[in-house]
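A single protein chain has been removed from this complex, and every other one stays in its place.
Chains: A, B and C, in written order; residue numbering restarts at 1 for each.
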Amino acid sequence: MPAQSTTDKLHIGLLGAGRIGRVHARTLAYHLPQAHLAAVADICPQAAQQVAAEFGIPAAYGDPRRILDDSAVDAVVICTSTDTHAALIEAAAEAGKHIFCEKPIALDLQAIARALATVDGAGVKLQIGFNRRFDPNFQAVHEAVASGRIGTPHILRITSRDPQPPPISYVKVSGGIFLDMSIHDFDMARFLMESEVVEVHATGAVLVDPAIGEAGDVDTALVTLRFANGALGSIDNSRQAVYGYDQRVEVFGSRGMIAVGNETPHRATLSDAQGTHEALPLFFFVERYTAAYIAEMRAFVECILHGSAPSVTGRDGLIPVVMGYAALKSLREGRPVKLSEIA
Amino acid sequence: MPAQSTTDKLHIGLLGAGRIGRVHARTLAYHLPQAHLAAVADICPQAAQQVAAEFGIPAAYGDPRRILDDSAVDAVVICTSTDTHAALIEAAAEAGKHIFCEKPIALDLQAIARALATVDGAGVKLQIGFNRRFDPNFQAVHEAVASGRIGTPHILRITSRDPQPPPISYVKVSGGIFLDMSIHDFDMARFLMESEVVEVHATGAVLVDPAIGEAGDVDTALVTLRFANGALGSIDNSRQAVYGYDQRVEVFGSRGMIAVGNETPHRATLSDAQGTHEALPLFFFVERYTAAYIAEMRAFVECILHGSAPSVTGRDGLIPVVMGYAALKSLREGRPVKLSEIA
Amino acid sequence: MPAQSTTDKLHIGLLGAGRIGRVHARTLAYHLPQAHLAAVADICPQAAQQVAAEFGIPAAYGDPRRILDDSAVDAVVICTSTDTHAALIEAAAEAGKHIFCEKPIALDLQAIARALATVDGAGVKLQIGFNRRFDPNFQAVHEAVASGRIGTPHILRITSRDPQPPPISYVKVSGGIFLDMSIHDFDMARFLMESEVVEVHATGAVLVDPAIGEAGDVDTALVTLRFANGALGSIDNSRQAVYGYDQRVEVFGSRGMIAVGNETPHRATLSDAQGTHEALPLFFFVERYTAAYIAEMRAFVECILHGSAPSVTGRDGLIPVVMGYAALKSLREGRPVKLSEIA
Partner (left out) sequence: MPAQSTTDKLHIGLLGAGRIGRVHARTLAYHLPQAHLAAVADICPQAAQQVAAEFGIPAAYGDPRRILDDSAVDAVVICTSTDTHAALIEAAAEAGKHIFCEKPIALDLQAIARALATVDGAGVKLQIGFNRRFDPNFQAVHEAVASGRIGTPHILRITSRDPQPPPISYVKVSGGIFLDMSIHDFDMARFLMESEVVEVHATGAVLVDPAIGEAGDVDTALVTLRFANGALGSIDNSRQAVYGYDQRVEVFGSRGMIAVGNETPHRATLSDAQGTHEALPLFFFVERYTAAYIAEMRAFVECILHGSAPSVTGRDGLIPVVMGYAALKSLREGRPVKLSEIA
């Protein structure tokens, strides 16, 4: 957009040019006129250059330091591998940059604590990438609960199933299903119920692929949550739903129930001699959460421009990891585990 | 139906003229031409006479013995209060009558064992009143699972919520939510998954009415099941859904998912300036399971006339009670409980 | 029901023991305790005897006169072939019997006029078998319109498609698609809109089976209605919907819209790698309108017992036939036809 000066825009540096990095690059390039994507860095310089070319980013680096040292950059979007998140958060905070970081902050609770302390000390803003909070469906659920339309929440049900399992190599470093996959549902539980989880009971099984079991993980899980306000929650996860990405939520309360089904690419219904047929859900997170990815980045940009608080805080990044460890401990010990037992 | 002889029909005696007794009386009087409702007995003779008058039953008694001693009676339908079931089953078996008995057989596992042993010894047929197995919706789920259309079952989800809680006086003698309400879901779990449950973990809360808590019970519950075949299950119960009787089931498997929603009185949809509105679910079990009550009684009559095995056996009556006690123990001890720990 | 006297019941004679006769026999035998099915007559005595045996009817005749001459009979249900309806109505009225008659009263407008005049003169009640008015779905639509919930009706849409065409032999004597099939929709239009149709424009095509065209009929039709109150209506008919009996209605008004979809045998939804699949609609009218057939007969019995007016009158039987002739004339002349041009 050559006619428009970039000087009054928020200048953003992108750290990480992988799949999710490209999602955010597209949002910043095409959907947020108030943001200017000034530079991209990736451990693989060619990947950075490719993203720069595709989305018209003026600078591409191999070293993220180049971005952190650039005084024209206001904020960074961290999309690198999980093991680098905490250190990059700390470095960015020390450089005075506002931070958007993909979940999880880290798999190590100490590392998370250090990163959050550094952010606090630096006085920069930090938003964690729990994108599902920005999905119009889950926002409608949140609004129905928060407005009191269903009364006091009693039971939360979340179904969250992926269309296909990740590669075994990824499973091995992922931290396991609870820290990699259920973590989104743990965040959703806190977001929707507006009450903290105090106890977790997890069961799991290896039903999709024995190799996942050999890697020390489970591929099917049921997690029961007990909330501080007395409500109960149930999450079911599977690494493979053959009909596609299954993302449903239901909150049942004293005055009613709010529930959301899956999004489909269209609303056409075919009736033939065999039955009535509808389309499968949108395939996976990139398709399913397109609007949510844009909305979360808009919220990040606006919280900086408007000087408001981030809508998904560092603490929101911490607690689901604690829940993940509680679930893991529960699975291993065959008993409910209180969150106070962790960390 | 005066023109048709009753001699070639199955002669049935009804024990208990309360609400569920009247449901079965109606079925036997109007929907099963091959059955003849020969007599009704109730501890309150007026109730027996009233049902006799309403449904054209030739004989009404205060004492069930009168029916058991009648050699023209082939079978009995037991709809009395739960505490009398086991003794009536034994007496009927000893009298050589085939038996349909409402659930549960008893709250005492020894009493159930004795009753089943007596039935076995007498060689009569016994069918337990788990009517939901005969609902067209749950039959469609069962058929999809049994036929392999969804592959190997991985996750079972059951939502089962009543429109309103029973009187506190009933809560006190009901055996609690797991033995009174969840017991239907425990049966459904076994029916649909065709695998036995080996472990139960129950959580509960008092969120609907404090008086239920004072009576020593919970009104909201989440039960996690682990099946012998490795699958997992989750049941949620509430004593009060303000939108009505909520009876949904979902089985997720390696090749797909089968799910059923609620039945409504009609399929009309109203769109106005506020939104799109559909009817509430059918109010409660009498409305919701009308077809199922007829189908289960037909199955009972036909299994006798055709000499086939009952579709819901004495053992099917026993196991859900064992599951109920396991759930109760789990709730009290705050840990998963194996069924092998009970009885 | 031997214990109950038949003397205080409404004694009914069934004329015609074919498919629809058997539907009504079942209703009267099993679902309406206040009615006694006293006799059945059919031009084929064996058919009458068979129905008598199946439903416990005390008397079976070959000649309907036997029933009309029986002073113990209060009312008749006419289910014979269409060409006999008018004469039987006249004979029954002259015999002082109340009359339920299947639609249409006759294909000849003069014959209808004579029959209605005779009924009026005799002071007996006459109800026409437009069963769909008693379907819970269409009743919900009617209620929404009548109560003003959708405001002033502007547009009516009816989709009415059969699962398969009748035999060509039947097509030839049926009076054509408008008098045989659309007639139900013509009645529905008047029932729902509570306004008379003043003009009809019909188009048609032979798309299902050329033999239907050779028989002088069409198998696919679109009929536009103009109502006295200014509202517009559109009906589409097909003799063959491969996905089953398609019976939908929608009324759009100044304050909203009410619409009904099809009924299915269950609410199960299967999701697999190909899509999400639901059951086909209930196959045909016997399955689809089971509850409606019972409700219409109950209404007939009760209007006699309670001395109230029939809910579907002789005039309601006449007008749809007039509309059928208007549609036929419109189709032939390729122009809209006013009802005032007919008869």
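Going forward, contacts are C-beta pairs under 8 Å (C-beta built on N, C-alpha and C of every residue); 3 or more make two chains touch, one makes a residue touch a chain.
All figures in this text were calculated on a predicted structure; none of them were measured in a lab.
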item	value
Touched by the hidden chain, restricted to displayed chains	A, B, C
Selected residue (touches chain absent from view) among A:G121, A:P166, A:P210 or A:P265	A:P265
Candidate in contact with the missing chain, chosen from A:A72, A:A140, A:I168 or A:A343	A:A140
Identified contact with the non-displayed chain, of C:E102, C:D236 or C:E263	C:D236
Hidden partner chain, touching residue among C:Q34, C:S81, C:Q110 or C:T152	C:T152
Contact with the hidden chain (one of A:I20, A:A41 or A:I57)	A:I57
Hidden partner interface residues of subunit A, rising order	1-4, 6, 29-31, 33, 52-53, 55-58, 136-137, 139-141, 144, 149-150, 255-263, 265-273, 279
Touching residues (missing chain, whole complex) on subunit C	151-152, 154-155, 157, 159, 161, 201, 203-208, 220-222, 224, 226, 230-234, 236, 238, 240-243, 246, 252, 254-257, 334-336
Hidden partner interface residues of subunit B, rising order	242-243, 271-280
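By definition in this document, only the chains that are shown with their structure count from here on.
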item	value
Central chain (by mean CA position)	B
Homomeric contact subunit A-subunit C: same or different residue positions, threshold half	same
Between subunit B and subunit A, distance of the C-alpha-averaged centres to the nearest whole Å	43
Mean-CA-position distance for subunit C and subunit B (Å)	39
Separation of mean Cα positions, subunit C and subunit A [Å, integer]	58
Junction residues of subunit A, two or more chains touched	242-243
